[in-house]
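Right, one structure below, let's go through it.
One chain of protein is taken out of this complex; the other chains stay put.
And now, chain A:
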Amino acid sequence: MQRRDRGTVQAVGAPLTVRVKNSRVLLIGAGGIGCELLKNLVCCGFGSGYIPPNGANGIPSPKHTPGITVIDLDTIDLSNLNRQFLFRKQHIKKPKALVAKETALPFNPAVNIDAQHASIFDPQYTVAFFRSFDIVFNALDNLAARRHVNRMCLAADVPLIESGTTGFNGQAQAIQKGVTECYDCNPKPVQKSFPICTIRSTPSQPIHCIVWAKSYLLPELFGTSEEEANDMVETEGDDQEEVKKLRAEAQALKKIRGLMGTSEFAKAVFDKVFYEDIERLKSMEEMWQTRKKPVSIQFDTIDKLSAAEGAALASQDQQSWTLVENLAVFCHSLATLTGRAQAGESSIDFDKDDKDTLDFVTSASNLRSHVFGVLLHSEWEVKQMAGNIIPAIATSNALTASLSVMLGFKVFRGMLAAESETATTNGHTMVMKPNNPPLGGSKFIFLNPRSTERIITTQNLARPNPACPVCSPVYAELHIPPVDADGNGMSTLQDLVGILIGNNDYAHFTISTEAGVIYDEDMTDNYSSPLAELGIEPGSSGFVTITDDDEDPRADLVLSVTAAPADGGLSIESHISYGKLPLKPVPAAPPTESGTAPDVKSAMNGIALLNREKRKRGAGDDGDDEVDAAAAKRAKAAPTASDAVVTIDDDGAILLDD
């Protein structure tokens, strides 16, 4: 151990320091939380490797080559630099993962970092890839990627530390298959959408006008997509007659597209949406009985500024533009977008960082706000609402990333305890308590920014939700043998069905892939198709789900697909012996205080994955966990004498090789 490791060794103990040094860590995301996380991991020596001098025994050998792998799809933007401290101005537009590695390496020259500029959805990131790590840290900014990584970690049975921040708020939690709830055990809020009539006919707030400009007017003029935008939906409350008329209105607008590039274009668009359509709405008296009637405006009656003035105004994003100014920016942005469309851009969609589209959306939404008597806003403000920008600061990211790595230490402490009930280090016998708390005493931790009483709030990790479609299935591997040089030995769906019936005792069942059902009793058309033709082949990151259709169905079996080892045939590798799949959890079971209904619980207990029983928690409240944490701590510190006078010999904890 080096002198630079002294602080970590003193704080968490030598065995745990060695364990994290010899770990393989996957960090997904090198943004706000990711930069902080990488710094913490590097400074604590995660993945820096440790070979004991003189081959001291008792130290677990690394699972694979120690190191930190960091994956990020993004490139660096100016607005990242206030918090993503591994990046500088000269790095703008470069890949985050690569620059993060370059900046963080000198923090600890011993560390091994593998940086990958890629999407975590890419097919090379298979279940086997995930399984090659001891732990995965999420530092993501979107729901889809979080859910994907959650599922991959469940399938690979690798602990996941999940985290997120918004403004001053932040949270971190540890997730492990069969031990804790997963990211998808509770439904997540969906993106807010508005009824179509509110957006198209009766806006009453600035956001309604912004959605109209961004998801209706811009696509109608410059888009190609036939799909409805997802922030604007038809709801039961919407008047069907009115919806029909709105369709006709949109058709009329499409015709105006034909004028694009002519001198009448701006006037035609303007008068269509701010005069004709508004006049039609005004004529519907019943609509305005409880609402303020809009006031239509006409192109020719508003003063015009020069094109240069319009362009100049567009750069002043802090001030609220007047009606005349909004018209000038509207004409300016319409001309710019027209230029782009005519230069060959077939579809121009809204992007908050595409200034032309932002100018258009800001001015058009403000003009509409004027018509409906809604407050006008500056471009800077509109950008936030239109682009769903979440405020972000350096400190929340730092706090949350710190908590993630704290949880990481606890998870490794739990692993150490599980890996060796007794181990010898430096002559001391470490006696671990048999019933270690799950994940080393990890919690669900929240920042508590406005409290006068506490900085963080913690909750015990909840048990898995037995009805969760993501973590209740049994995950296993489908090994597919290679095809020989003559093209023989190609596995077919029939082969897979044979295995399921023959070895796994299935009778009535359905097989589906991400693309849909490929087999059930009434659907045997694919029977002789090679699995590869059905999208089931090694290297694909998709899953194959086997659903039991028996009266007392067993849990879903979800297969990830890998290449069979040399000479191996088509087979299913599972932690659970064939025929012993647990019964399917009763979906009706509501999350009770224990989180499980009794019969379901016994079924879940049947999942004898690895040494999971040992880690299962009891009723456990805060008090119990504190005792456990203290016990782990005690076991870590060198065992010492009496209560009256405490002696702490540090030879068990401080190892320095000079």
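Things worth noting here:
The definition used in the following text is that a residue touches a chain if its C-beta (ideal position, glycine included) is under 8 Å from a C-beta of that chain, and two chains touch if they have at least 3 such contacts; residues count from 1.
Everything below uses one rule, namely that contacts and distances are computed from a predicted model.
This complex has a chain not shown, and the name its UniProt record holds, of "N-terminal acetyltransferase A complex catalytic subunit ard1", "Ubiquitin-like 1-activating enzyme E1A", "S-adenosyl-L-methionine-dependent methyltransferase" or "Non-structural maintenance of chromosomes element 1 homolog", is "Ubiquitin-like 1-activating enzyme E1A". Between the chain not shown and the residues A:21, A:39 or A:368, the one that touches is A:39.
The chain omitted from view is touched by exactly one of A:65, A:79 or A:262, namely A:79.
Annotation: of A:207, A:232, A:297 or A:361, A:207 touches the absent chain (contact as defined above).
Checked against the hidden chain, the listed residues A:190, A:343 or A:455 yield one contact partner: A:455. Note on the undisplayed chain: of the listed residues A:123, A:167 or A:339, the one touching it is A:167.
Not every partner is drawn; the one left out touches chain A at residues 2-8, 10-12, 36, 39-40, 42-44, 78-79, 81-83, 85, 88-89, 106-109, 167-168, 204-207, 315, 317-318, 375, 377, 380-381, 384-385, 389-396, 398-399, 401-403, 405-406, 409, 443, 445, 449-456, 458, 625-626, 629-630, 633-634, 637, 640, 643, 645-650, 653.
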